[in-house]
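Here the complex is missing one protein chain, while the rest keep their positions.
Chain naming follows the written order as A, B and C, and within any one chain the residues start at number 1.
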Amino acid sequence: MAGAFDFVPAIAALPLLAFVVSLFAGQYMPKRGAEAGILATAGSLVLSIWTALTVAGITGSATSYNENLYTWVAGVADGAVTLRLGVLVDPLTALMLVIVSLIALLVHVFSLGYMNDEGETGLPRYYAGLGLFTASMLAFVFSNNLLMAFMFFELVGLCSYLLIGFWFREDGPPSAAKKAFLVTRFGDYFFLIGVVGVFATFGTGLFAPITEGGTVVAESFPQMAEHALEDGESFFGYSAQTWITILGMLVLGGVVGKSAQFPLHTWLPDAMEGPTPVSALIHAATMVAAGVYLVARMYGFYLLSPTALAVIALIGGFTALFAATMGVVKQELKQVLAYSTISQYGYMMLALGSGGYVAAVFHLTTHAIFKALLFLGAGSVIIAMHHNENMWDMGGLKDRMPVTYWTFLSGSLALAGIVPFAGFWSKDEVLFEALIHGFGSTGTLGTMFLVAYAMGLLAVFFTGFYTFRMVYLTFHGDARTDVARDPEPVGWNVKGPLSVLGIGAATVGLINMKPIADLTGLHIDFLHKWLLGPEEGGWPALTSTGLHHYEELMHNVAGIDPAYPLGETTTLLVSALVSLSLALAGVLVARSLYNEPEPVEHTDKLGGAKTLLMHNYYQDEYQVWLAQGVTVPLARAADKFDQGVVDGVVNGISSVSLFTGSRFRRIQSGVVTNYAALMTLSLVLLLVVFVVLGGGV
Amino acid sequence: MVVDIAGFQVADWVALVPSLILGVTAMLLFIVDSIEPRPGTSSNTVLAGLSTLGALGAFLVAGYFLVLGVGQPRGTGAVDLFNGQLVVDGMSLFFVVIVGSVTALVTLASYDYLEGQEYQAEYYGLVIMAATGMSLMASANSLATIFVSLELSSLPSYALVAFLKKNRGSVEGGLKYLLVGALSSSVLVYGISLVYAASGSLQLNAVADALAGGSSVPVGILGVGIIMVLLGFAFKTASVPFHFWAPEAYEGAPAPVSAFLSSASKAAGFVVAFRVFLTAFPEVGGLAGGDPMVDWVTAVTVLAVVTMTVGNFAAATQEKVKRMLAYSSVGHAGYALIGLAALNAPDQGFVLGASMMHLLVYGFMNTGAFLFIALTEHWGIGRTFQDFNGLSTQAPLACAAMTVFLFSLAGLPIGGGFISKLYLLAATAQAGSWLLGAALIVNSALSLFYYSRVVKAMWIEDPSADLEVDSYPSSLYAAVVIAAFVTFALLPAFGLLSPSAFDAASVLFG
Amino acid sequence: MAIQTQYFLLLSAAVFCIGVYGILTRRNALVFLMSVELMLNAANINLVAFSFHHGNLTGQVFSLFTMALAAAEVAIGIGIVLVLYRNFEDIDVTKAATMRW
Partner (left out) sequence: MPVAGPIEALLAVTLVGALAVFLAPDEWAGKLATAISLVPVAVSAWMYTAFDGAGNALLGGDLAFESTIGWVQLGRYELAYHVGLDGISMPLLLLTTVLTTLALVSSWTPIDERQSQFYGLMLLMEASLIGVFSALDFFMWLVFWEAVLIPMYFLIGVWGGPRRKYAAIKFFVYTNVATLIMFVGFMALVFGLGDSISTFDMPEIAQALRAGGNLSAVAGIQPANLSLIAFTLMFAGFAVKVPVFPVHTWLPDAHVEAPTPVSVMLAGVLLKMGTYALLRFNFTMLREVAEANAAIIVAFGVLSIIYGAMLALAQQDLKRIVAYSSISSMGYVIVGLVAFTPHGFGGATFQMISHGLISGLMFMTVGVIYNETHTRMVGDISGIADRMPWAVGIFVAAAFGYMGLPFMAGFAAEYLIFQGAFASSVIPAAPLVTGVAMFGIVIVAGYLLWAMQRTLFGEYSLATDYDVSRAPVHDVAPLVVLLALVIVLGVRPGLVYQMIQDAVNPLLDTALQGGVALW
C-alpha cells in the first residue's frame, strides 16, 4: 500500500498546481486565487504531518526515505555524471516540511486580510508567486542531492524577486528586488561552483546514501568525502582535507547569501519593500532559513572541515551581534524585524559552526514560528496604521488592538529570549553548545568558538533592547498620531494566524527543554531524540544523517568535544542565567528609556556611533560603490575600448584600403605618354630584376 | 592527314571548323552589306542574326568537339595543322567555346544597342573578325601565327572601341588602346625576335627542344625576349603594367564592345600566354625541375599580385560603374594569372585548370555585367553609382541578373565564380605561395565591397524622382538574362566543362 | 666576310631604343606611330639577321608578316587619328585626356 513517502512529491506539487491555477484562473476567482493557495498549502500541511508521523514510526514501518525519482540528464559516456532529482525524507526534512507548509498556510490566510481586504490589484500574480515559492521551498527541503537543492534554491530566489517587486509601479520595490536577487546571486555563484565541484569530485551530489534492502546502491558525497579523508586521497592536486574545505566554503557562499549573513546581508532590510506577508513567509521564516537548512542537510560534510566550521561559527556570531546593534536605532517596525532576523540566523550559523546541530535546528524551528508571528503582527499594525510603518507615529495601540498586542508580545518575549518563551530555550541551547565546545575543542578551533560565543552572548542584550524598544514604541505610551488614535480594525483572517502563532511562540520551546531535561533527568528533549534516532539501525543507519554519526565525526575528524568548566549542571545553569539576565537587562533598559507616555529619541546619546549605526556600518554604501563605482566604470571603459580600439582597427583597415585605392587610381593619369613611360619603366625594371640580377647575363 | 571525328574519317582541317565558321561569317557579313544598294543601310536584324548565328555555330561546334574528344587524349589527340603552326587540342577548343559564347551574347545585345547607328555592318564584321582572330589565337602554336592572330584580333578591336565616332570618350579610348597596343605589339615582336635569336625557331615545340638543347647565343638575350613576350601578352590580358589602356578603352567604348574585349579578348590573351609559356619555356622556367634559366614563374607571380591589387584597389574608389567594372576586369586578369604563377605545385594541371575555369565563368558574368551597363546606356540613365539608385523598382529582372553577375564576380555562391575563385585560392594553397593567397583573399574581400556598392544602389537606396525606364529592349534583355542564367547554372553545372578544362590543362604539362 | 651577328643585335637594340625615345618624347600622334614603326623594324632587323645566323628562312618570312601587319596597324591608326582630330581639333595625344583615374 502507498505510504506517506509516496506522496512526498505531492507536497510540492500541490502548491505548484496552485501557482498555475491562480496565475491563469486567478482573476476569475472571488478571492483572486487565494483559494487555490490555501487549499494547496493546507493539503501540503496535512501530507507533511502525515510524513512526519511516518518518520516517527507511528504510521508505517519505514522511518526514512531516499529515492531518485527523475533522471534530469543522463550521462551515457563513462566519466559523464548523471544528474537526477529525488526525494530524501528523514526527521530533519519532516520537521522542516511541517514548519514551511504551516507558515505558508497561515501566511496565505493572513494575506486575505492584508492584500484582498486592502483592495490590492494584481492579486493573481501575488498568489501565484506565493504558490510557486511554497512549491520550490518544499521541493528544496526534500531534495536528495546538492544539484536539485541548488535548482530550487534558485527558484525560491526568483519568487523572492517577484514578490519583493510586487508593487512594481513604485520605484522602491523593483530596486529592492533587483538588489535581493543580485546579492544572493553573488553567493549562489560560489554555491554553483561548489555544486559542480562536488559532482566533479565525487560523481554524485546525494546527501544520503540510497539503500536497497540494507545494501548501499548509491553512496552519498559526505560519506565518500569521509572515506577519501580516511584514505588520504587527493583531488585536483589538493589534499582531500583542503579540497573538502574549499568545496565547503564555496557552498557556504550560497548559504551566506540566502541566509543574509555578513557580508551578504544587505539585501534583506531592503527586501522589506515587499508585502508584509511575503516578508513573514520568505524573508523571516522559510527562504532565509534555506541557507542554514542546507548546512544542516550536509552537516556530515562540513564536520569534515574544522576550518569551515570555524568560519561558519565566526560569521554566525559576528552577524548576530552586528545585526542586533543595527536593529537598535531603526525607526520602522519592519526594519527592526529585518535586522533581528539577520541576527537570529547568525545564532543558527553559530550553533552549526560550533557543533550545536540540534540547537541550530531547534532555533530554526522556534525562530520560524515567532518571527513569522512578529511579522504578521507588524502586518496587522501596518494595516491599522494605513501602511505607515514608522514607530514614532504609533504608540498606545495596546488597548485598541489587544489580540495583535498580546500575540506580538508573546513573539517579542520569545525573540528576546525570556523564559519560558520559545526563543529562550533555543537561543540558550545555541549559546550553551558554543560555550562547552569552545572549552572542549582542541587548538584554535576552541578559541574561535569562544570568540563567536562572546559575540553571540553580547547580542542577547541588544536583542532584548531593540525588541522591547519596538514593543513600547508601538503599543505603549500615548498615541502619537490621529491614525494611531483610531486605527483601522483587522479581521479574523488576520487575528486567526496571529493567535495560532502566538500560542506557538509561547509553547514551541517545550519540544526541547534541554536544561530541564538535564536537571530533572526527564527525557523531554523531544527534538533531540527526534534528530538522534535509535542507537543502532533505523533511519540513521540508512541515511547516515543521524546525530550519533555527527557526534562521531565531531569527535573523530573535527576534534570538537564538549567540556564543562564548572561541571555539567552548573555550566548549564550559569550559561542559561547569564543569557537570561542579559536579555532581561536589555528589556529593562528599553523599558526605562521608552516606556513613557511621550517617548523621545535617545539615539543621540550614542554620539558618533549613531551615524555609523544609522548607515548600517556603510555596508550598503561600499557594496553599491562596488557595483556602480567600480564595475560600471570598468564596463564603460571596456565599451570605449571595444568601440575605439577593437572596432577601430576594423574600420581603420577599410578606410586605409580605400585611401590606398584612391591613390592607386591616380596612376591612371589619362595622358597616354605617361602610360608609355610607365610601361617602358616597368619593362626595364623587370629586365633588370629577372635578367640581369636573375643571373641571365 | 586524316583524323577520326565521331567515327568519320575526315581531313584534319575539319578540326579547325569553329574558327573557319567565324571567318566565313565575317566574309558573309561583308557580302551582305555590299549587296545592299546603299552602303551602311543593311538591316540590323540580318546582320545581328547572321553574326550571332556564326558565333553560336562556332561555340556549338567547339563544344561538340570537346564532348567528342577532338584534340584530346581520349579522342584524336592534339591535331597538328600546317606543320604545327596551328594545333587543335582541348585547350584551344575550350577557349573557342569561351570566345564563341561571349561573341554570341555581344552580337545579340548589339542588335538593340546599335539601333539607329550607322555602319552596323562594319561593326558586326569587325566583331566577328576579332572573334576569328581570338579563336585562332587559341589554336596558334607558333610565335608567328600567334602574332598574326593576335593582331587580327587587336586591329578590329581598336576600330570597335572608337566606333562611336562622334563620342569623345569612344575616340579617346580608341586612341589610347591603339597607341598602347602598337607599343605593346612592337615589344612583343621584338621579344619574339629575341626568342627566335636564341632558339632559331618560331614553332613552340621546336623552340622548347632548341632551348632544352642549350643555345648558341647568351641566355640573357633569351631572358629579355621572354620578359618582352610576357609583357606583350600582358597587354592582351590587360595585366599590369600593360593594362593602362583598359580603364579608358572599356569606359569609352560602346558597352557591348567593352564586354567583348574584357571577356573574350582577355581569354584569348591568356590562352596564348598559357600555350607559349607552358609549351615553349617550361624548362627555361625550371618547371621540369632544376633551377630556372629565366625565372618567369616568379615574374608572373609578381605581375599577378600587382595586377589584382592595382585593379581592385583602384576599382574600390570609382564613381562610375562602368569604370569600376573596367578596373575589376584588370583585377580578374590578376586572378587568372595565378594559373601561370602558382606552378610549383605538385598538381600543375589543377592550377591551370582552375585558371581556365575562372576565365570561362568570367566570360559569362563579366560580359553580362557590361551588357547590363549597355542596357543602362540604352536607357540613358547616368553612369555613376548614384544614378543606379533604386533601379530595381524600375527593372527588377535586369537588376536581379546584375546582382547575380556582381556577386558571382565577388565569389559568392550564386554563380560559377564562387567555385572558380575558391579553386584559384586552393591552387595558391597547394603551391604554398602564401603571397598569392593572401593577395587573393584581401582583394576578393575588397571586391565584395565595391561590387555590393552597385547592389546597394540598385536594391537598397531609394530611387531619385526622375528615374524613368521607358523601354525594355528585348535582345539586350535576352542577352543579359541568358548570361545570368548561365552564370548561375555554372554553379550546379560546373562539372559540365571543368573535366575538359582540367584534362586540357594537364595535357600541357605532358 | 660576314658581319658578326651581335652587331646586328646592337643595331636593332639601338633602333628600338630610338623608337621608345620617340614615343616618350613626341606628342604628335603620327610621330608616335612612326616611332612604333621604328621599333617594329628593329625587331625585323633581328629576325633577318638571326635567320641568316641560324641558316633558316623562318625569320625572314616572319619579318614580311610583321611589315604587313605594321602597315595595317598604321592604317587603322590614321583612321583613329582622323576621328581624334574631328573630336579634339588636335592630334596631340596628351590632349585627349578626358578620362582618367
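Operating definition for what follows: a contact is a pair of C-beta atoms (placed from the backbone, for glycine too) under 8 Å apart; a residue touches a chain by one contact, two chains touch by 3 or more.
Since we're looking at a predicted model, the values are computed, not measured.
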{"item": "Touched by the hidden chain, restricted to displayed chains", "value": "A, B"}
{"item": "Listed residues A:Leu155, A:Ala454, A:Val483 or A:Ala517, member touching the removed chain", "value": "A:Leu155"}
{"item": "Residue among B:Met308, B:Ala401, B:Ile414 or B:Leu508 touching the omitted chain", "value": "B:Ile414"}
{"item": "Of A:Trp72, A:Phe526 or A:Tyr622, the one touching the omitted chain in the full complex", "value": "A:Trp72"}
{"item": "Which of B:Ala445, B:Leu467 or B:Val481 contacts the chain that the document leaves out", "value": "B:Ala445"}
{"item": "Chain A, residues in touch with the chain not shown (by the definition above)", "value": "71-77, 79-81, 83, 147, 150-152, 154-155, 158, 162, 165, 168-171, 173-175, 177-178, 181-182, 185-186, 189, 192-193, 196-197, 199-200, 236, 627, 631-632, 634-636, 638-639, 642, 646-647, 650, 654"}
{"item": "On chain B, residues whose C-beta touches the chain left out of the figure", "value": "344-345, 347, 349-350, 353-354, 407, 410, 412-414, 418-419, 422-423, 425-426, 428-433, 437, 440-441, 444-445, 448-449, 452, 455-456, 459-460, 491-492, 494-495, 498-499, 502"}
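Criterion: only the chains that are shown with their structure count from here on.
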{"item": "Chains contacting each of chain A and chain C, listed by label", "value": "B"}
{"item": "Chain pair whose interface holds the most contacting C-beta pairs", "value": "B-C"}
{"item": "Whole-Å gap between the CA centroids of chain B and chain C", "value": "26"}
{"item": "Sequence positions of chain C contacting 2 or more other chains", "value": "23, 93, 96-100"}
{"item": "Shared-contact residues (touching 2 or more other chains) in chain B", "value": "175-176, 179, 183, 187, 247-248"}
{"item": "Complex contact set, residues of chain C against chain B", "value": "5, 9, 12, 16, 19, 23, 29, 32-33, 36, 39-40, 42-44, 46-47, 49-51, 53-54, 56, 58-59, 61-62, 65-66, 69, 72-73, 76-77, 79-81, 83-84, 86-88, 93, 96-100"}
{"item": "Residue numbers on chain C that touch chain A, as the complex places them", "value": "20, 23-24, 27, 93-94, 96-101"}
{"item": "Chain B residues within the chain A interface of the complex", "value": "175-176, 179-180, 183-184, 187, 218-220, 222-224, 227-228, 230-231, 240-242, 244-245, 247-248, 293-296, 298-299, 309-310, 312-318, 327, 442, 446, 449"}
